[in-house]
Structure formats: structure tokens, C-alpha cells
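Here is the structure we will look at.
One chain of protein is taken out of this complex; the other chains stay put.
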Amino acid sequence: MPASYAYLGPEGTFTEVALRTLPETATRELVPMVSVPAALDAVRGGEAEAAFVPIENSVEGGITTTLDELVAGEPLMIYREVLLSITFALLVRPGTKLSEIKTVTAHPAAQPQVRIWMKNNLPDVIWESAASNADGARLVQEGRYDAAFAGEFAAQKYGLEPLETGIHDAENAQTRFVLVGKPARPAAPTGADKTSVVVWQRDDHPGALLELLQEFAVRGVNLMLLQSRPTGEGIGNYCFAIDAEGHIADRRVGEALMGLKRRCPQVRFLGSYPRAEVDAQDVRAPGAGTSDGEFAAASDWLARCQDGRF
Amino acid sequence: MPASYAYLGPEGTFTEVALRTLPETATRELVPMVSVPAALDAVRGGEAEAAFVPIENSVEGGITTTLDELVAGEPLMIYREVLLSITFALLVRPGTKLSEIKTVTAHPAAQPQVRIWMKNNLPDVIWESAASNADGARLVQEGRYDAAFAGEFAAQKYGLEPLETGIHDAENAQTRFVLVGKPARPAAPTGADKTSVVVWQRDDHPGALLELLQEFAVRGVNLMLLQSRPTGEGIGNYCFAIDAEGHIADRRVGEALMGLKRRCPQVRFLGSYPRAEVDAQDVRAPGAGTSDGEFAAASDWLARCQDGRF
Amino acid sequence: MPASYAYLGPEGTFTEVALRTLPETATRELVPMVSVPAALDAVRGGEAEAAFVPIENSVEGGITTTLDELVAGEPLMIYREVLLSITFALLVRPGTKLSEIKTVTAHPAAQPQVRIWMKNNLPDVIWESAASNADGARLVQEGRYDAAFAGEFAAQKYGLEPLETGIHDAENAQTRFVLVGKPARPAAPTGADKTSVVVWQRDDHPGALLELLQEFAVRGVNLMLLQSRPTGEGIGNYCFAIDAEGHIADRRVGEALMGLKRRCPQVRFLGSYPRAEVDAQDVRAPGAGTSDGEFAAASDWLARCQDGRF
Partner (left out) sequence: MPASYAYLGPEGTFTEVALRTLPETATRELVPMVSVPAALDAVRGGEAEAAFVPIENSVEGGITTTLDELVAGEPLMIYREVLLSITFALLVRPGTKLSEIKTVTAHPAAQPQVRIWMKNNLPDVIWESAASNADGARLVQEGRYDAAFAGEFAAQKYGLEPLETGIHDAENAQTRFVLVGKPARPAAPTGADKTSVVVWQRDDHPGALLELLQEFAVRGVNLMLLQSRPTGEGIGNYCFAIDAEGHIADRRVGEALMGLKRRCPQVRFLGSYPRAEVDAQDVRAPGAGTSDGEFAAASDWLARCQDGRF
């Protein structure tokens, strides 16, 4: 298996920064790709061991390209997630002053995070879109624009200096990234895990979504994300990408997944993996009656009832 | 094991008639007992192989003595149920005319079924309670009363004749009887089975009953009876006797029972046995996604997901 | 209107003691009746202002005669409930010693509460049933039996003395009584109220009971009692007597009742009245979003939305 990770490039973006928080990247070749589909196809085609791509953004929402690629095509699985706080630096050529800036650039996705800051600090400046934040920094280095919004980490690479750091219109702006590979046995439970799955609704069955959620609720499994996506078969036909608390090896999660499988025309398991955003207080103990021990005890009891021994 | 069935006596009552509908009674000694507890204790003590007792009456409701005996004490299991339509005959000494009847007798439980008929046909007659309908018939034979309400089958035994038959104030009056034995492996599923269970509610947990019912509903298991009984620990503390459609060997039923077991402080399995009242149209096929085949398929799928093979 | 209360007699029973805890009984004539139906018919017929009858017993369960009378026939309403702890005294003629007692009597309903005490203290004594506990005491007075189990309050009336008091096999044995009258406007909410209702299930609609309970749950209304009763139309046909926390004037309760009314073929309102068993900790504040203020605010909001003003 090739010891390389593909990722959504180019180099010098938040994606690369997030990827480098994974310890094993020290021993992997990291290969920037031009798009999410290209990164995932590198895994499907066997050219990369895994792909690292954004899947959700706390300002803009689900990254639909990533979701749709995981929902359709040859199955892949999520093995890891990384959560990165997104704040921008204003990068300029050394010596440039704020008052000298007439033009700025960045990827359009940066706009929602810097709009208010710009209105307050650079009201008359002209905005030009760049293909990526890294590309914007390069264009400032080349002298085409006066300043670029990018991660502070990009400054050194392009010989720029951060005139301002920590720019973020929205508090708590974060992007969630996932490491995706070919299907294999999930890593063992850590006690703070997440399970991702896609379920298709039966046509013309009002109330179906409620029933899906009850499969989780009745077993005490909390949901962390529910994202509807069109199935491509016309308005009104949806599938749902769901993140649930827990690991497929947890019996409450396994039983809930089997419930989905029986109820839905199609279910795609996307993996069980350690939660990234874990503070001690975020990890809830399983609710009463939902621990593995209680599942095992109930299973033993059922066997005794079936044998008439009690 | 003693080849005898205890039953709620005396001889010549509806209970005996219902019991004799079971083919195996041809080769068993049938022993009348003075009370339901006495009949069940005969099983617990090993003097009888099984006990046959009424458990529910469509006019008067659950037979609380039977329920409470099954709920508490040494565990027993239900192996069979019998449903008997209850209509009365007016038994008299041969030759007695309706106009000559001044006194009638029967067990008090007969009253709700004959009250209107008496008002219309014997408005001025005096009613005296008997210890059982059979005992009432005996007292007519002895000349103490002029007529007795009893099953038509009691006429011959006491040398009486039925002056009127088919007396029933309520249409569809039925009594349900159960054959109870020591715990053992339930009979194999027949495709039209019933499972009985008693569950205790957690104290002070409003909404708990709803959650119990959802354990059944989410697995597509229909309920046929829900009867609350006091736990004896003060007003507001109840357990519930539940009859559910299906057999403990049906996976949807087994999973629902395990759900109850995890959720409740105590669950008592009372047996899975063939339904008595079965017409073809009463037997519903399992709902979508709840057959044993679908459970097995979902279980296979889960195993493949856990191995990363799909 | 006649200033009398009928009650389940005879005099000198727990029912009378419970009734006398109501302050207004000081100015009412209290009339003992031979049966619950007789007491309720006295109200229906206008001979009594109200009737006071037992409705639930923490040892034996619901008093089915009372439930069935309230469920059927001309509508009545519950205006008050009283909860009485049930402990027995052993009443004897003055001077009788425990060792001299050969026969005891009481109403059969007393048995479950004194059985263990008798086994331990009067193992060889003969039990004879009496028509009521008060009648048992009278029979002791007359010398027919040596001792009677009855309420301690009965001693004086019959010239007996309590040889032992506080006899109760089950801790927390209680009986709940209700004061029933003709339908009228319920008393105003007290903040700790209870609402009683009877609902009929639609035939052949599995899951119907779950749906009924959800009408309460979705509005945050807790249930305190659920008691099934046969409808008289054959095994498998039930109605449910339900006690819910709160008053019909509470908007969450009113909306839930309307939900039942729309969903069920028949609903009978049995009254909203102050809860008897109230400790401070038993009174839960309405759950989030279910207070009258929140209902009113939501109603205002809806009206603004319907007008396009927001």
C-alpha cells in the first residue's frame, strides 16, 4: 500500500495545517490534489492510502462535494476527524502599512469570515478572488495584489508578514476534516467515538425520518449531525448523512444500525472513529440501560427465558 | 412428573369445560382446587403438572387473583390459552315451568351476564348467591332453590333440565383461561403466538410507560393487552402485565424483551404460547423490516461493516 | 339540592373515616349505602349531592366496580380525592387476651393486609368472613366471634378495645377515595391537580395506546395512572382510565385532551380536582415550554405570523 496521503490542495492552506496535526503524517508523503473528488479517487484507484478533505464548516455548513462523494460511488470509510479553528491573518510584503493597501485577495470561502473586519478596517479596498488562499498569498508575493487573507502559517512560505492576525467575523469558526480510506475494520473504540452513516428514505413514506431517529433514540444513541442530501431523483427525494455518538462496536450503536438497515431501502456505513472535539464534559456516559454490560446481561437473560431457566 | 392438571373448581363449571378442550386432558387426571392460589401452589409444590385458571373476562376484566399470583411468588410460565364464550342456561328440576320459579341462584360473577334477562323474564324472582355455578345447580337439585344459572353442560350432572339456553346480556362475553406450569422451554413458534411479560416501572420516572411501549413499537411488535397492577408499595407504584403479538423466538420480540430488561428494574417472562382466538385475518404478517429473515440480514450486514467488508 | 353525601357503607369503615376528613362533611348529612352503584345512583337520581367511594387500593389495585360505574351510565364527575393509610386494629371485647382468641372475622378485603400478622400471632385461629369490617366488629360485640380486624376508630362504637393496632402486612397500604357528583364546572386549579379521563381505543389499531400516550407526552403532561378496562365487546377490546397531572384549565392538559378527543372514538372527562397525596417534592413545575404563559406567548406569536406581523 502506498505510504501517501492525498489532500485537498494546494499546499499552504488550512487543510494542510489540519492534516499535519495527525502524528503519522511525519512518515507519509502528503500529496495535494486539485479537488475533493480527485483526492478521493486517488484512494479508490489505489494511488493513495488515504485522503484528507474538509467535510463541514461551522459558517458555511456541510461541504456538499465531500458528502456527495462519500454517499455515492465506490464505498469509502472515515478513519479520523480533525477540527480546526479558522482565523485569518492579513499577509503583506514586508514593510507594507495598512493605509497603503488598495487591493486584497483570498479564496471566496474566506469572505464570510473577514467581511466585517474589512468594512471596519479596509473600507475602500478592492477585493479580488483567488483560486485558493495559498494562491492569493503567492499573488501578493508577486506584487499583483497588496494583501492576502490566509492562514498565518502561509506567511513564511511566501516571504510575507502578517500585518494582523486572528481575524474572524464569527466566533468559534471551525472546519471539520476527515481522513478517508478504503473500507477496512474500524479502529477499536476509544470511549469517545462517532459513527457516520448514510440512510435512504423509503419513497412516499411521511414520518419516515421520525422513525429513523427513533431507532437511535430508543437505544439511547445521541445524534450529532443530520444532513439531508438530494438523491438526484427529483425534488422531495432525500438521503440523510447522520453522525451518531458511539462506535459500531458499542452494542447500542450496532443495534440501532441494524434497525436502520431493516427499515431503509439502503444504508451506507461510513465508519466509526475517535471524536476530535472531545472535552471531558462532552463525553456522556451511556444512558441507563444502554451500556455494553447491560446489553450483555439482557442477552443472557433472554437466553435463559428461551430455555425456561430462571 | 405427576400426570395431573389442577384447575379452579369445583367440577361442572366453565373452567372445566374450557380445560377439556385441550386434547391432552384425555390422559390426565383433572383435579379441582378451591381457589386460584391453591391451583398454582399445586404446581409450585410439584403435586400437579400444570394448573388451569381464568385470567381475563371480557365483561369483568382481568382476574386480579391470577395476575397477582403470576406476578409474585415463585415464577411460573403460561403454556396455553383457551378462549370460551360464556352463555348461561337456566337449569331447573324436570317439569318446573318458568312461572313457577320464585328463587334463582348462581355465582355472583354470573350476574352481569343475566341481569337484563332476569329483569325481562323473571322480574319478581329472588336472587341468592352460590359459591359456584355448579354449587348453585346442586342446591336446585336438593330443592333449596327453584332454578340456577349455569353452563348448559351442568344439567346432566345434577339431574336438571335447561329451561332456557344461550342467556347472555353482553354479546361476545368470553373468558380467557391459561394453562400454567413450572418454567421450561416454551413450545416452538406456530406463526400465531402471544408473549406475556410483567414489567416494573422505575420509580418517579414520568413517561416511563411510553418508553416501554416504544421498545415494542420500534421493533414492530403489536400489543394485545396492557394491564396495570399495584406493586403493593403505595398508590402510584405499578407494574404492567403485557401481552404482545409474537413468540420470544421471533427476533423482533426477543429484541424488544431485551430492551425492556435493560430499561426496567425488573421484568418477568410469563411465556410464549399459541394464540387461542386466531382467525386467519387476525394473524398479521410481520411489518416491513421486522421478519426473522430481515433481522438475520441486518445482523450479517452489521458483521460485514464491523469487518470493513462491503 | 339535597345537602347530603352518600357513601359506601356501612358506618364505621375506612370509607367513612376518609370521608370525614373533608371539612364540609360537618354540615352534610352522611348517608351510608349498600354498594358503590347504589351510592352513585343516589347522585344520578338527585337524592344525594355527592357520593364518596373507594376507587383504588395500593394492595388490590383499581376498584373495578367504581371504575366501571364511572366509565358507563349517566356521566358523573370527580371533585375531590382522599388518600387514607390503611392499618388494622385487632378489636376484642374488653378483657379478652390474645391467647383466648379462637375465631376472628373481617371483610375479605382485609385479608391481604393481615395474613402475615395472623400467621405470626394467631396461627391456629379460625377466620370467618364478614360483610364489612364494621359488621365484623358488631358480631364480636354480640359474642359471635372473639376478635375482628377493623379500623381502630370502630372500637368505641361497638364497645370493643383494640388489643393490637397498626397491623399492616404491606408498608404504605393506602386506599384512594373520590367524591363524585353530577357534571359541573370543575374547581379552579390549585397548582397541584389531577385530571381523570376515560378513552376508548379504535378497534384493530395496534399502536393506538402509544399514540394516546404521546398526546400527553408531547405536551409535557405526566401520567399518574393508566388502568385498562374491558369494553364488554369481547376479549381484546379495552378502554383506559387515565389520571394525568394537571388541570383541564392548564393549557397543556386541555390541548392533550383535545388530541385524545380527535384521535379516539369516545372520550369521557371525569374531572379535574386537587391532588390528595401532595408533598412539596411531588409537585413538579411544568416542563420547559409547557406553562400557561408559554402557551399564551406561542398563541400570540402564531396570530402575528398569520397576520404577517413580525
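In order of appearance the chains are A, B and C, and numbering begins at 1 in each one.
In this text, a residue touches a chain if its C-beta (ideal position, glycine included) is under 8 Å from a C-beta of that chain, and two chains touch if they have at least 3 such contacts.
What you see is a predicted model; the values in this text were computed from it and never measured.
Displayed chains that the missing chain touches over the full complex: A, C (touch as defined at the top).
The omitted chain makes contact with just one of the residues A:Leu223, A:Val283 or A:Ala296: A:Leu223.
Touch with the chain omitted from the figure is made, among A:Gly61, A:Pro94 or A:Pro123, by A:Gly61. In the full complex, the hidden chain is touched by chain C at residues 75, 77, 183-186, 211, 214-215, 218-219, 248-249, 254-255, 257-259, 261-263, 267, 269, 288-290, 294-295, 297-299, 301-302, 305-310.
Although one chain is hidden here, its contacts on chain A can still be listed: residues 56-62, 64, 83, 170-174, 176, 206-207, 209-210, 213-214, 217, 222-230, 232-238, 245, 277, 284.
Heads up, the rule we're going with is that only the chains that are shown with their structure count from here on.
If you sketch which chains touch which, the chains link end to end in a single open path, with no loop closing it. Averaged C-alpha coordinates give centres for chain B and chain C that are 27 Å from one another.
Computed centre separation for the pair chain A/chain C is 58 angstrom, with centres defined by C-alpha atoms. The distance from the centre of chain A to the centre of chain B, each centre being the mean of the chain's C-alpha atoms, comes to 57 Å.
Under the contact definition stated at the top, not a single residue of chain A touches 2 or more other chains.
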